[in-house]
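See structure below.
Not every chain is included here, but those present sit where they belong.
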Amino acid sequence: MSKQTFSLKELASRFDFEIKGDSAIEVSGLATLQSADGSQLSFLANPAYEKYLEGTHAAAVILSPSVYEKISSQEQQYTVLVHSNPYLAYAKLSRLWEAKVSEIVNGDNVHGTATVHESAVVSDSAIISAGAIIQSGVKIGDNSVIGANCVIGEDSIIGNNTLLHANVTLYHGITLGSDCIIHSGAVLGSDGFGFAPSEGAWEKIAQLGGVIVEDDVEIGANTAIDRGALDNTVIEQGVKLDNQIQIAHNVRVGKNTAMAACCAVAGSTTIGQNCVIGGASGIAGHLTIVDNVHITAMTMVIKNLTTPGVYSSGTGVQPNDKWRKSIARLRQLDKMAKRLSALEKIAKN
Amino acid sequence: MSKQTFSLKELASRFDFEIKGDSAIEVSGLATLQSADGSQLSFLANPAYEKYLEGTHAAAVILSPSVYEKISSQEQQYTVLVHSNPYLAYAKLSRLWEAKVSEIVNGDNVHGTATVHESAVVSDSAIISAGAIIQSGVKIGDNSVIGANCVIGEDSIIGNNTLLHANVTLYHGITLGSDCIIHSGAVLGSDGFGFAPSEGAWEKIAQLGGVIVEDDVEIGANTAIDRGALDNTVIEQGVKLDNQIQIAHNVRVGKNTAMAACCAVAGSTTIGQNCVIGGASGIAGHLTIVDNVHITAMTMVIKNLTTPGVYSSGTGVQPNDKWRKSIARLRQLDKMAKRLSALEKIAKN
């Protein structure tokens, strides 16, 4: 793994920290306050972890100005890197130690076991890994990386600086932007689930649209995004999709929306920008969710959400015996309501 | 992509339309009423879209007799193709422009980078794409297509005209019928989840059954169908499974049943024919669901469904603050019921 070393002075200048303490110290990694050793850098963003600050062995810790003020009267064993947004600073720093992808073998960006169709146009700086299959008419941009055993279907287009991990599948006619990251097992462009009923059976509707994924999108492992029936399915710029997500045909996901694992969005639904959708939520089809909607985990959205805000559903967990009583009472709710009305009538008289 | 052109006259004769207007017009694709241009055909099946009929630029539109009657008094810019079932007509037409699969390279149906075991029997007309691996004893029928990097396990049998997209995995001993379509990431024949408790740990039960998928079945991306413990897991003819579905060991899914994305069916459950199961529904094990059952999305089926009809569960979405109150009240339901009874006693006296 990447074990690069940096001086705090260098990091402070690159990432805009104010150094309080020894700036010559070198660090070669990041760790939690509890686990860090003297070669590592740490950070405090969540007050819940403040208790770990005192005993940390980290060489340096990123702190907000207010936390620094709290502790500055005492002497620290660690150098403090003051930053207005420690969590964001941690995010940016973390990229320094990110694993490098697929080595170039023998100075050749296209692995000997990769199959690249002669009509594909692949940038010289793109890396095509072992076993990857690039089909006819495909275009791949500068510095993009196609992981081992990926399959890129006919006429698909991938932008620059985009990384596909191993075993990603793009069907034909997919447009994938620049600066994207696609995780293993993801499938882009499978047929939307379109069938016309016919004499008790189902007549398949060919899905003639495509998938458009704009720039700066991350798509998690085993997530599937279906191609549209006629128009495209669209994932807008900056969207972050976790693992095991299902995006049906003709869905549009708005800019910067983040969706946690196992969500499912049914066909032709439009989700606004800057939404946050909790894991395992389901959104029915042909709905509109406006911008800035926050849906909590495992929520069942079966109507338009027309106002920004937080939305939830579900009963939450209970001990099984209490839950059984709840469900039994739930079944009686209609009768209970009627009994209540009857009592109110009596009370009136 | 496929950009074939057809005259309306030819389409009318192939697909049983009545032409009202210029039949010599040629079309080279399908589009929605709103998006279509003068080279494209469109259709109206859902009354909700009727408003788009007037302004459409489509060269021709498929309409039902009743809609045609409504508009025939006015002059249309488009040719009308009258059909009793526009949605079904659209479905059939859509296949004309469906993307062609995996090109044959150098006149050879078996790609140079595919691995085919010498004991496998592969029809001369079948296409084995780049990187596909066909293991011993496999049989593949006429005109079937095995996509790039697929793996077909020992002794599995695939019928005729069946299409596997890239990166599909069949374990050993799977029977897959004719006229099927399997999408990328699908897995057929993984071990059913079988374990015997033993001294606090789990003893694995080898799954000795197989998977039988009958003809005309479509299986979505990243869907998994487990092999049976002793008998087979069976997907009957005409079934349509969407993406991200889980079918456990020894489940039987009846003819023409359609299951939307993210459904899960636990072991040994039998689902009848012509059922429609909404996305992200879960069906417990060892249950029987009769024919013609419609389960709405995210429904939790934990008992037999013995009568055709529509079934649902869940609380539906609310603003988070209202939802919290609902859940708090749900916890008090038992007490509320008792308070109600107490009041009724008082009322009696």
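Should a chain be cited, it is by its letter among A and B, assigned in written order, with residues numbered from 1 in that chain.
Keep in mind that, in the parts below, a residue touches a chain if its C-beta (ideal position, glycine included) is under 8 Å from a C-beta of that chain, and two chains touch if they have at least 3 such contacts.
As the structure is a computational prediction, the values presented were derived from the model and not from experiment.
Of the identical chains making up the complex, 2 are displayed, while the complete assembly in this file numbers 3 copies.
We take it that only the chains that are shown with their structure count from here on.
Taking each chain's centre as the mean of its C-alpha atoms, chain A lies 26 Å from chain B. On chain B, the positions that touch chain A within their shared complex are 1, 29-32, 35, 85, 87-88, 90-92, 94-95, 97-99, 102-103, 111, 113, 129-131, 147-149, 165-167, 181, 183-185, 216, 218, 220-222, 238, 240, 242-244, 256, 258, 260-262, 274, 279-280, 297-298, 314-321, 323-324, 327, 330-331, 333-334, 336-337, 340, 343-344, 347.
By the touch criterion given at the top, residues 113, 115, 131, 133, 135-136, 149, 151, 153-155, 167, 169, 171-173, 185, 187, 190-191, 193-198, 200-208, 222, 224, 226, 229-231, 244, 246, 248, 262, 264, 266, 280, 282, 284, 294-296, 299-303, 305, 309-316, 318, 322, 325-326, 329-330, 332-333, 336, 339-340, 343, 346 of chain A touch chain B in their complex.
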